[in-house]
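Every protein chain but one is kept in place in this view of the complex.
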């Protein structure tokens, strides 16, 4: 199987390095992972605006991946950006990070918590939780207030903050597992798990193995949830961009 | 007050005509409505893919509207396309069609139904209902299977179908009000209401008056639900478009 | 349009003065507001018992208002007292304060909080939230422990308490908007909003403009939620009153 | 124990006879039941308006009952009319018909259905279900369209209709028990149960025995849900009544 | 009526003594209670493993009780152990402690809390609450960290801890009643209630009177929720037990 791991941002060396390290750890003889970043797009995704900015490039990559013969795509961003739309466009499985981790968490206990990076992401993840019908299983979402692009420079402080926020979710909100609320935190699950003693879910290993599960089971996203878009006239040249972006 | 009514599609004469007719009916001496369509984008919105295609153009128009001094924007599409992201970008109220009609329906009875145009829109509206936390108030969503762009040509058959689907929602699912599930149905609420005897909510009058309500009450979308996107590097030139679109 | 703003209590100078001040601010050339209090009833409403005591007088005023040609009635009490029953009796829109503010809050963010006056009102508002199917959208209800009739004498302390309770709802319960949980707090929304930086909803401007919205859109409460009471024999003379009341 | 069974309507010979017959069946040496109707009020309760009309008389009877030394009151009407307000006024248990039957049904299976008398009652019972937080346990509410006061004249047809509506609730909505949705149906539970083979709950025996349970267990309604109304000025003379009533 | 009160553990003198004391208090001339413990099984139930260990013995006792002519069985353990399975096997009512107390709590207020003995029981009770569809009515579950078998030795400290945990549930989580979360706490309800001023529900009096209610009303568990197990081959000799158990 050939699986595309799409980092839906401009190339970031630290994140790409850590992602590949994790993939190397889980590689098998039958599954190949290829990591790609975007040629254009934002440096990171921390708002619904960032989601929009990134969507066209993501959809383009996914449609191309299907044509190139990839068997599935994992969009490596906790906001599940563009995954619903992508599922309308291709038949190969499109794996969404938060959705998949939430589903896996459901099988390990009664309520999961999420520790994410910045406050701006909290309401967006809350709305996703609602969209997926999982609000009853959410213990809470807390942030450590470190932007994606500063994660690598502060790994130690990041871990400390994650332990602190996780413990609040466990003790006060009855979380019995924790989801890493940013794919930039790749590789930190085991460290955190040792400290907080509940399962910690890292989207990268969870989702890449989840792809294999779907392929083996012969299932993909439902065409009754994601209809193929009808053909129609669309004039898409001259996309504008807003002041401040380039 | 100056309010922008944004039809988030390529100019469509029928929809623009009916929208303006409705706005003329509700105009007042203190409120001016201006109707705009998009210079680029899709001919209609009937999928999450269409949402993506349209988002950049919509956000551009809304940011521009705020700069031009508009007091609010109503995005006239039942899928509330790009409204969350827009709310992050501007301070003036951004009014979402489905969300607002659902809220108004809640004040008139216990459960609302939605009659929309095509099947592909049904799961998208269902996910929006969940995202807004209103699933308990939804009686059901049914479609009449007429694409947006054929609505004008079949007004009579459309009305008949809407009566039939509404009655099912009322009799079997206990809907006590009906939301017109496409802004292309503008102007049909009174006709339908006379036949089915429950309140029928047309997004155009509901949302344009709702704007006035917010402005008078001095409130806008919450910055705790929609954080201002952080400044960061975004490379947005060369947006791709997919085969089949132009 | 002629709209009755019914203060469903014995005449209270301070509340009537503040209500009229607010209505003067939002008056337009096409809408007339008339404020009425009750000839008999309680001095204020802070229990379900008070609701009962007030209901006959309210229903009487609303039925009379329809006969006098009013286009709608807003019952200015956060407990939405007698509004369901009134909706069975008349065809003109009957606007309920809490229900309407909750609906408007839903359009501005994901979860609203309520700051009310006394503890006894908290469970009553909680039950209303449930009745309206909105418990998933409620962040919490907190009280400042100042009875209605002492509000005017302690405006400054009241504001301070409201800021404190609002901040708890925002920080701990993730409220992204605040509803003023007593119509006696009329006129304080802007002051509070400046301090807490999330939308604050004052029932008086919200509901009076909401009436206009409904009238413009041509909708009223659903006859499928509020059936016309059947004619039957009712012997209603000699209503008793309980010891302590006069 | 002395328990008041309050029929919250004008004296109706058939209902009083059937109620007493049922109470005679369940009487014990330690519990005395006394049945009272209202001196004034409506002939029956089939709307929220009827609830209002009846509330003052009910509250008066309940406050009086406590003073006379009754140990508890069961308000024998499926709409639980005035019970919340009464619970604020007295310390003895006030038993609500629908609420109690719903609670008992929860112990016998997963979802209950309600078969009631007229359509106008359906949305009112639905709102009560929501108020009590039990919507997830409700299979559905259906009516047989026979007004309270005609029940006695059509016992056979009533039973037939109840069987038919119950079967729909069981087969299509997965009800595993049925609540008699009108206390005027007293005495019909066993007949219905024999035909539909799921538990049928008649409010009269359920609630009168429930009273004994509460008294034996030494518990009553919570003062944290129903606060004692504060003393204040209430002018309650001259209660109006609406045209058509006398 | 003859009712079996089954303590589903090995004979424990303190619990049996307190249970009988409570039953003596509520005995009536028409109802006889018989208390039985298990000949084999665990010393107490504090895990799902304990539930399994106990189930065969419980089911055996219940099937035997029906044959001996008992009219109903109350399984006196807050985890409602084996009650669903037992309901499939017999027609006489099988009363479950937690389920019944939760139902009764629903009739006294809006939200109940549970104070239980050890942390390991908290997630089990939470899952039961969900299974019964009552999560919306649960304020919270807290433990005092005293194992069942040490309860009798520390009655005073136990009461103190229960007051402390109850107050947190009442003040922070809006519980308006408290359920004793272990049947080993039998007899402590009145003491606790006097201190915390909200209704306290002790499973023993609640459930034994509930049995009478069901018998009087002529209802039992629904055969549509608990189907009679089909006859089939089952080889049940040689049940294993795990190391450490004897």
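Order of writing sets the labels: A, B, C, D and E. Residues in every chain begin at 1.
In the analysis below, a residue touches a chain if its C-beta (ideal position, glycine included) is under 8 Å from a C-beta of that chain, and two chains touch if they have at least 3 such contacts.
None of these values were measured; they are calculated from a predicted model.
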Checklist entry - Looking at A:3, A:45, A:81 or A:104, which residue reaches the missing chain? => result A:104
Next on the checklist: In the whole complex, not just what's shown, which of B:26, B:135 or B:163 touches the removed chain?
Outcome noted: B:135
Checklist outcome for this item: Touch rule applied to chain D and the missing chain gives residues 109-110, 136, 174, 176
Next on the checklist: Touching the absent chain: which residues on chain B qualify?
Outcome noted: 123, 126-127, 130, 135
Checklist entry - Tell me, which residues in chain A touch the chain that this view leaves out? => result 26, 28-30, 95-96, 99-100, 102-104, 106-111, 132-134, 136-137, 170, 174-177, 189-190, 193, 197-202, 205-206, 209-210, 212-214, 216-226
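By our rule, only the chains that are shown with their structure count from here on.
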Checklist outcome for this item: When centres are defined as mean Cα positions, the distance from chain D to chain E in whole Å is 29
Checklist outcome for this item: Multi-partner residues in chain C (2 or more other chains touched) are 109-110, 123, 127, 130, 132-133, 135-136, 174, 176, 224-226
